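Moving on, here comes chain A:
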Amino acid sequence: MKKIEDQVTTVISIASLIGRVEAFRKGAYRLVQMNCSKIGEQFEINYSFEKDYRFENIRIIITPDTEVPSITGMYWGAFVYENEMHDLYGVQVKGINIDFQGNFIRTSIPYPFRDPSYKGEGPCQGK
Partner candidate 1 sequence: MSRKIVVPFGPQHPVLPEPIHLDLMLEDERVVEAIPSIGYIHRGLELLVAKREYPEYVYIAERTCGICSFIHGMTYCQGIEQIMDVDVPPRALYLRTIWSEYSRLHSHLLWLGLFADAMGFENLFMNAWRLREQVLDVLEETTGGRVIQGSCKIGGVRRDIPQENLAGMAADLSPFEHELGELGTVFLKDDSVNSRLVGVGHLSRDDAYTLGAMGPVARGSGVAIDIRKTGYAAYRDLRFEPATETAGDCYARCAVRVKELFSSVDLIRQAIDRMPEGEIEVKVKGNPEGEYFSRAEQPRGELVHYVKGDGSKHLVRSRIRTPTLTNIPPLVKMLQGCELADVPIIVLSIDPCIGCMER
Partner candidate 2 sequence: MLVTHALIYLLLAPFIGGLVAGIDRKVTARMQGRAGPPLLQPFYDVGKLFEKENLVVTASQNVYALSYLVFMMVSGALFFAGGDLLLVIFAFTLSHIFLVLGAYASCSPYSFIGAERELLQIIAYEPMIIISAVGMYMVTRSFFVAEIAASSVPIILYLPGVFLGFLTVLTIKLRKSPFDLSTSHHAHQEIVKGVTTEFTGSNLGKIEIAHWYENVFLLGFIFLFFSFSIPVAVAAIIIVYLLEILVDNTFSRVTWQFTLRSAWIVAGMLGLVNLAVLYYLSGGFLV
C-alpha cells in the first residue's frame, strides 16, 4: 500500500532535547503534538513537528522519575501537553509557563496511566 507520508522518528538524549526543539523553532516548524507512552518500565516521550506537511518526530526515552525540561519557552502552547503528561503519567516537567499543578485533567486516581487499572468486567446477566 502507498504510504500516506514518511514519518521520521529520531531518538535523542534528554540533554540534547532543548537544542533540537530550538532548531525546529528556528526552522519555523509548528508543534503538532507531544505524547508520552509507557513502554515496559520506561516512558517514551514524542515531540512531533511539522512544516509544509513534512512530519518529523523526536523521541526521548526516560525512566519514570526523570525530570524533563519544559519546551514552553519555545512553544508557548505546549503547556497543554506538558500538563497532560504530568497529570496522566506523573512525568515531572520543569518550568512550565502555566503550571496547573496536577489540576489540568482531574482524575479520580493520581497518574492513572502510570500503572493502568480497570474496572473489572462483571459477569454478564444470565451467565
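What we mean here is this: contacts are C-beta pairs under 8 Å (C-beta built on N, C-alpha and C of every residue); 3 or more make two chains touch, one makes a residue touch a chain; residues count from 1.
Here is how the candidates were picked: all candidates are chains of the complex that A comes from, given by their letters.
None of these values were measured; they are calculated from a predicted model.
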Numbered candidate touching chain A, per complex, among 1 or 2: 1
Touching residues on chain A, where the partner in the complex is candidate 1: 1, 3-5, 7, 9, 28, 30-33, 35, 37-39, 46, 48, 53, 55, 57, 75-81, 84, 98, 100, 103-107, 112-113, 116, 118, 121
